[in-house]
Every structure is written in C-alpha cells, then in structure tokens.
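Here is the structure we will look at.
A single protein chain has been omitted from the complex, and every remaining protein chain is retained in its original position.
Moving on, here comes subunit A:
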Amino acid sequence: MDDGESAIPTYEGDLHVVAAAHHIVKALGATKNLSHDLRKILVDLDAHLSRITLNIDSKRGRGLFDVEDRLKQAERKIVSWESDPMMIWDSGPGEASEYLEAVDEIQTVIDGLRGLSVNGNRKQKELLHAESVLQMAMSRLEEELVHILIQHRQQFEPKYMSSRSVRRDVVYDESFVSIEDESPETSRRNCNSDESGECIVDLVHAHVIPHIKSIAKVMFTSGYGQEFCEAFIGVRKEALEQYFAILEMGKLSIEDVLNMEWASMSSEMHKWTWSMKIIFRVYLASEKRLCDQVLGDFGSVNPFCFLEISKSTILCLLNFGEAITMGPHQPEKVLRLLDMYETLADLLLSIDTLFSEEASSFVRIDFHELLDRLGGSAIAAFKAFCLAVSSNKSALPFPGGSVHPLNKYVMNFMRLFPEYCSTLNLLLKDQNADANPVPEPEYGQNISPSTSCPMACHLRSITSALESNLHKKSKLYKEEALQHVFLMNNIHYIVQKVKGSELRLFFGDEWIRKHNAKFQQHATNYERATWSSILSLLKDDNPGSSSMSKSTFRERCKGFSVAFEEGHQDHCAVHGNGKELRS
C-alpha cells in the first residue's frame, strides 16, 4: 500500500499516455483499406492498451496487490504445466490458448511494473519474480515449438519428379554402339513445360502454422526472439539436410570428384541436375514460404533464418558444380555438362528471387559464376570432342570393311546434340570472340537459320573430320576394292544417321545430296576396282586376230570363273547395311 499511494500523480500521467495511444489506434482502425495483418496488429494493440489501462486503473485503486494477484494466477498456470509430461499443443486448442494468455498476462504485469516510476524492494522483487516465471514459460514454449515442428513435418516424395529423368540414363551409356538402332524418340528429353513454375508444398502441416506463429509472437514480444530463431533454424536445417540425404548426392570432396571415373561421375552429374531442380524449385521455395508465414512480421530476422537454414545444402550443391568445372573436360562429358548448364540457367531466376537480400548476395554471385564456368567447360568438352574425332588413330585396317566403331560412336553421340541447340548456339556465339572462328557454311545455296547456326557449322566440321579420318583409315587396306567398300559403308552410315534424326535439319538437303553422291562414287569405284581385273581376263589380247586357241580360251574361262567366284565371295563377305548397298 505504501508504494502505490505515493505514486498517484504518476498514474495520471501514465493514463494520459495510454489514452492518447488508444485514441490513435482507434483512428487508424477506422481506415478503410487496411491489410489483414495490419488490422490484426491494431486489434492486438487495442487489447493490450486496454489491459494496461485496466492495470493502471486497478493499481490506482489497490496498488501492487492486484498485480501480485494476477501474477500468482498466471504463474499457477505455467507452473502446473512444468510437471506435466504432455505437450501443451497436443492437449487441445483450449489448453494452448490458456497457456498463451497466461504468458501474455505475465508480460503485461512486467510491462506495468516497469512502467511504475517508483522503485523499491517490493516492486523489484515482484518484477524479478515475474521474469523468472516468464523464463520458465519461454523455455517451455521453445520445447513446444520444436515438438510441433518435428511432429507435424510433412514429407514429400522426391520421386514425383524422377520419372522423367530415368529415360535419359539409357542414352548416356558409353556403349553408343549398342543403341544405334534405337529410334530418336526414346532419346528425346521431356518437354520442360512444367519446369517454369515453382511448386510449393507444405513442409509443415498447414494447420499448425497458426500455433507456431502465436508462439513466435509471444517469444519475440518477451525478448526471447533469439531463442526462437535458434530453435527454429536448428529443426528446419536438420529437416533439409535429412531430405537432401534422401536425394543421395554423395558427400564428395573435390578430390573425390576429380579422381572419379566416368560412369560414377556421369551418374553424380545427373543426380546434381535433378537435386538442383527439386531443392530450389520445390523445397526451398516452400521453406521460404514457411519462413514468411512464421517470421514475416519480424523484419530481417526472416531472411536471416532462411539463409541459415539453407546455407549448408546450397554450398554442397555449389561445391559439386565447381568441382566438375575444375576437372579435365573430356569429350564424353559434353552432354552432361550441357545438362548442368541448362538446369542452372533455368534456375537462376528462382535463386535470385529466393536470395534477394544483401546478406545472401554471395549465393547469387557464386551461382552466376558457376553458370559461366559450366558454359566454358561444356564448350571445352565440345571442342575436345571435335579434336578427338580427327586425332583418333588406327594401326590396322578394320576387319570386314564395315562401319567403323568410331563412326558409330560419333554419329550416335551427335544425334543427341540437336536437343541442346539453343544452348550450344548461345555458348558458341560467346566463344566466337576467341581465336577459333566458326567454320563457314560450305553450302552457299539454301541457307536456312538452322543450317547456318554455329552448332550446325561445328557439327558439319565434325563430320568432315570424321570423313577425313575414315579416309585415312581406308588407306590401311591393301586392296583398292576394300578401301572403297569401307568408305561406301561408312559414308552410307553417316548419311543414314543424319537423315534419320534431327540432324537433317542442321545439315540440310544440300549436304545430304552431296554425301549421297560421294557414296555413289565410292560404290562405282568399288565395282570398277573389283570387276575390272576379272573382266580383263576376258579381254582379247589381239583384237584383230580372228581366233584364239581353244586351250587359251578354256584357261581364260576357268580363270574368269575362279576370279568371279572369289570376287563374289569377297563381295558377300564384305557386307554393308541396307538393301541399297546390295543392289
């Protein structure tokens, strides 16, 4: 009683302040177009101010007794839960809101006590008592928060995105020779029509979001926001890391990646493209929404928590990408590198949006740089491919004179390039500033955009290099006939591959015509080479003389039929594909 009565003038002052604030709040509340959140804030503020008024009023009347009484009641509530093994939020909505009300009450008491301009032992004691109860409540709320977040976690199946990717694995087999007869359809990628948008899922069950928000509000208001953040970040970060582990991207060091053999590396690169899409488009987009929902009212705390949650996973993905761009850029990597490039290029907008703050600028910068490096690596591998085609050497002639494995490998590989047309053209154009100029289109007439684009020019130069190489290989045959058969078969194969795939759009009709002609030329040469020696046996040495001796004639006929047999056998042995060749 002693403290209260002597402070009456202060109560008047306090009341005036509160009344003024109340007036402003009511005026603002009358505004027509308020957002839902803003209106809610005003409602809360209104209630709070009312409580303070009541508080002051009652204090004026009865001083600290009332305060102590209210504190005791709230404390009872909070202490009663301390010994309860149940979780509050599992025990029904009523319990939770009662608990929060009790916490609110304590906070109000603390505010009120702090507002008392009088100091004294009793006020001090009450204040510290209240803070003690508050701490108990905060500690409990932290546990409840963790419990809710873990209990109501939602798993979403990463598999729903995987079905489209499985098919592509078939194509990236090293043994291109074995799938040469596959129709182009199976090797075509899925249209990425549904990849443009993000897909947001509930990472935590939607119905508990309001609970989490109410805990957040109470904890932040009471000055325990740091604890809230640490708990929230801890649980969410672990959830992301567990999810990432499901995606089975191995925990690889850079050293591991650089020492990997191609089959594993190819698989990891594939997993990376898939993981990137899922993590950025689905998981992180959803996590961002969760953070916005829970922490949207608390300013920069929101992006801070989001960054902390996602950092280690992002760095893992970034690290793998960087390790890949460090490695030697062997030709067989080109398609996977193009995949990685395209995936990241598609995701940059999402990345920029998710990490738009200053503090997370390093994420945007690093991924943009990675994109550049991936582009450089892809082109380096592409150029290595071109180079490897011309420098492949053989020591011995290929037995049988049929299609050379190099030919099969190169053409089956090349069939897949048209899918990456726009990316390759973009990257090759950028490279144009470099030393190596784009080879000029050979065929002046009938230039269409597709046959004159940088990729088309490069592809034609690859086939040129292939042809030159095959010519060299043909010289290894001693017999001229075999040389021609070899070239016949191989050029035929090249032309068939071009005609039978999207390559025809980039090579153009002109090219196909010319190469058909080459093939015909070799066919003719082969005939001439094979049969001329046989025919020459029938030629008369003395065209003028009327007769040949019988024995000479019989000899010649025998020689002819033997040679014919042999020639025929050889011809059958050296078989080519397709009916055209046999005709």
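Throughout what follows, a residue touches a chain if its C-beta (ideal position, glycine included) is under 8 Å from a C-beta of that chain, and two chains touch if they have at least 3 such contacts; residues count from 1.
To be clear about the criterion, contacts and distances are computed from a predicted model.
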Chain left out of the displayed complex - its UniProt protein name, from "Protein BYPASS-related protein", "Acyl-coenzyme A oxidase", "Dynein, axonemal, intermediate chain 2b" or "Small ribosomal subunit protein mS29": "Protein BYPASS-related protein"
Options A:L141, A:V235 or A:A456, residue touching the unrepresented chain: A:V235
Residue of A:Y99, A:F355 or A:Y409 touching the missing chain in the full complex: A:Y409
Contacting the left-out chain in the complete assembly, out of A:V18, A:L134 or A:L503: A:L134
Of A:Q151, A:S264, A:S356 or A:S468, the one touching the omitted chain in the full complex: A:Q151
Selected residue (touches chain absent from view) among A:D44, A:E68, A:E95 or A:E227: A:E227
Positions on subunit A contacted by the hidden chain, ascending: 82, 85, 124, 127-129, 131-136, 138-139, 142-143, 146-147, 150-151, 223-224, 226-227, 229-231, 234-235, 237-238, 241, 250-256, 258, 262, 311-312, 315-316, 319, 322, 326, 328, 330-332, 362, 366, 384, 387-389, 391-394, 405-406, 409-410
